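Note that one protein chain of the assembly has been removed; the remaining protein chains are unaltered in position.
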């Protein structure tokens, strides 16, 4: 069996009002970025349950991105403040059990920042590619490394 | 098992030029639950929509996935297609092949194709778990409550009433008018403030659709958007306004003299009084704290002289209930209490150091001096007047961080008025920056400078009395040297703070305040007159410092919003709201703590406490779902089950 070349798999939770709009704008503006990111639309970054992030890693994601409106610009006013605290705690926990920080990132990207969205994805994919497949949470350690 | 149909759009060459759409459709057809998959040049076009509608009927589809452009663009379009085909419109899931794939990965066709398939798999996974949703409906009580009878409240009440909607206006003080009616002239046009505000007060009083409560406060607010039940406390006036004719005999004969707070104690008023001659209603109230009859039980002069027999010393506070569909809050501002903070300006010890609002009374023809500018201490005309900007504003240490926005302009106006009435007087203004952003404001400021008013850039560090002079020590930072001025009168441009009791009212209404205590608007740019609580709107300085033109515009905007809501028979509320799985809820109420909209209430049933969502208030952010450990709190359209399925599908 031929070993398929490994490509980083990144799940992105984007808030409907800002970051999803930024991804749309990146498209409209044709700012290309690596195709390793898969987007899930949520109403607000505060809808992202840390358990979704854990599940993504357990299911084999190599990186998870959560992006929402800039602080103070949340469509639901306080949502991203709640998200910031929850996800900050989650980052501390993941790093404590040995996850590399670059694998789980949180960014604030407004609907006008298509370029920032593309840039964020590029940087994240680059970093995760260097780290290689996610080993944390994985039973079988030697999955196809390219 | 649901029957899913997948519709892959080419969007001409936008998608079709990069992705192999027929191959995507063929692959999608093999996903579990998918019974039909096809591709088409333009799904959003008429034939495309028809294709979906026909496929729904032909293949008995009950879930639809459209793989095309952004749902932000065409979700509504395709929902309508489902509705036309007889399906619940919320059984649609879109996936974004254009913005998120073909447009950005045109250079890597193979990987783009794989990504597109993964995106469709996600949409199918979510579609399988979609449920039909139905927008809620709430009937609207077509009445509006306006809290505060200053210019903002007056304008809002008139606008709403003129649209044919009944208004209940509640004012805390004995008369309408607020702060504006106390002012002499308004900048920059210098028209007489009372001349333009009192006709509006009278218009309120005689408007057939406005029910006016003065000397009354909102005590309790229950209910929600469209249906609020408001309890209003009418404070005892001790004067029966149904009998009183406002003849004035009582206040002429009243033997009590107390300092008049509206005139900043520059004059006195009786215990039974009309706050000012043009008051609305033009009927007096008895100030119970100072009335001899009410405090000591002997006097009764007003009762004896009243020809209408309107005086009733036994009157009690009464409670009134009003039902309304919307609420406009217009509670205005108070002056920053500088006496407590600014020791270097004498803590209010020097009678000739006054606030800008007190100056307004001095210069006002209906004020205590009949419009003569004199020193409160000895009644002499001042020869040197010093104005000090930013007292309590832009001062993190002693006052507030923000700019009060009105002081630069009213000080310019005051300086002009001194020059106009006392041409020989010397006028100095200490400022940090001059902010003249409004229409005609900069021109006015230039004009005042040309009139000989001397502007000094710098703060005043100390004011103290020496003989009958006030010594003002400051700095001219442009010249870089200290300045000492012997003044006769000092006017402090005192900043603006939320009206007293604003915080309590916020709690009563369930709206939030910002860090400075002003009411928080729903969005600083896009929803400036709404609050986070649906059906409650903001007008005027209660939302943040503003001048009269801005206040009036905001009041009209709030009125337009309220009218827009109240003219509807009932409103549809989005079905994408949270709901509580009652079997799982433990009643820890963390959801209630995080909800920005007060949309979660507590129900106790059989001794067990649980949360319940008020759907008409919920905006669907989903923050509560994360606060819920057992997963009892769910968000329709973005449920835990759906999102987990999406995660799983994408990680495959």
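Chains here go by letter, A and B, matching the order in which they are written, and residues are numbered from 1 within each.
To be clear about the criterion, a residue touches a chain if its C-beta (ideal position, glycine included) is under 8 Å from a C-beta of that chain, and two chains touch if they have at least 3 such contacts.
Heads up, the rule we're going with is that contacts and distances are computed from a predicted model.
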{"item": "Among \"PA2779 family protein\", \"Peptide ABC transporter permease\", \"4Fe-4S ferredoxin-type domain-containing protein\" or \"Response regulator\", UniProt-listed name of the chain not shown", "value": "\"4Fe-4S ferredoxin-type domain-containing protein\""}
{"item": "Omitted-chain contact residue, chosen from B:594, B:635 or B:650", "value": "B:594"}
{"item": "Chain not shown, touching residues in chain A", "value": "50-51, 54-55, 57-59, 71, 78, 81-82, 84-101, 105-106, 135-139"}
{"item": "Chain not shown, touching residues in chain B", "value": "581, 583-588, 590, 593-594, 607, 609, 626-627, 629-632, 639-641, 644"}
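Note that in this section only the chains that are shown with their structure count from here on.
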{"item": "Chain centre separation (chain A, chain B; CA means) in Å", "value": "36"}
{"item": "In the complex, chain A residues that touch chain B", "value": "7, 9, 11, 16, 20-21, 23-24, 26-28, 30-36, 38-44, 46-50, 52, 55-56, 59-61, 72, 75-79, 82, 86, 118"}
{"item": "Residues of chain B defined as touching chain A within the complex", "value": "70-73, 96, 98-101, 103-108, 111-112, 114-115, 118-119, 122, 520, 522-524, 532, 576, 594, 596, 619-623, 625-627, 635, 638, 640, 643-644, 646-648, 650-652"}
